[in-house]
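I have placed the structure first, in the form of structure tokens, so that the comments after it can refer back to it.
A protein chain is absent from this complex, but the other protein chains hold their places.
Our next item is subunit A:
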């Protein structure tokens, strides 16, 4: 994996390849307490006990799935392919092309179209009366 960085030149991969303990401080061992390199904490012969096994020692390309490197890599590929490419992308495309449920998007487009049309023709944008006033039957003044 680190070899891919050779595209950037040779300096970078050398730096990265040398820092096998890249997640712990590289500072010189001085009187300051608490600094240590990983190889001091987990010498190779201790990797078989039930303590903290560092999987990266045996498999630098450990993805977190399995101690067997082949299964680990295939598991990673399947998880990414089915998780991202299939469900998120294909599923997302399916959701994007779902029909306009309840005609909401159509209603918005139709409203904008009508408004544009009415503004161009200087017509009233909306009728003031919600109901047709000629159809409303009011009771005469004296009736109950």
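Going forward, contacts are C-beta pairs under 8 Å (C-beta built on N, C-alpha and C of every residue); 3 or more make two chains touch, one makes a residue touch a chain; residues count from 1.
Criterion: contacts and distances are computed from a predicted model.
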| item | value |
| --- | --- |
| From "Ribosome biogenesis protein WDR12 homolog", "Auxin signaling f-box 2-like protein", "U3 small nucleolar ribonucleoprotein protein MPP10" or "NADH-ubiquinone oxidoreductase chain 4", the hidden chain's UniProt protein name | "NADH-ubiquinone oxidoreductase chain 4" |
| Touch residues of subunit A, complete complex, unshown partner | 23-24, 33-34, 36, 38, 41-42, 52, 54-56, 62-68, 71, 74-76, 78-80, 82-84, 86-88, 90-92, 94-96, 98-99, 101-104 |
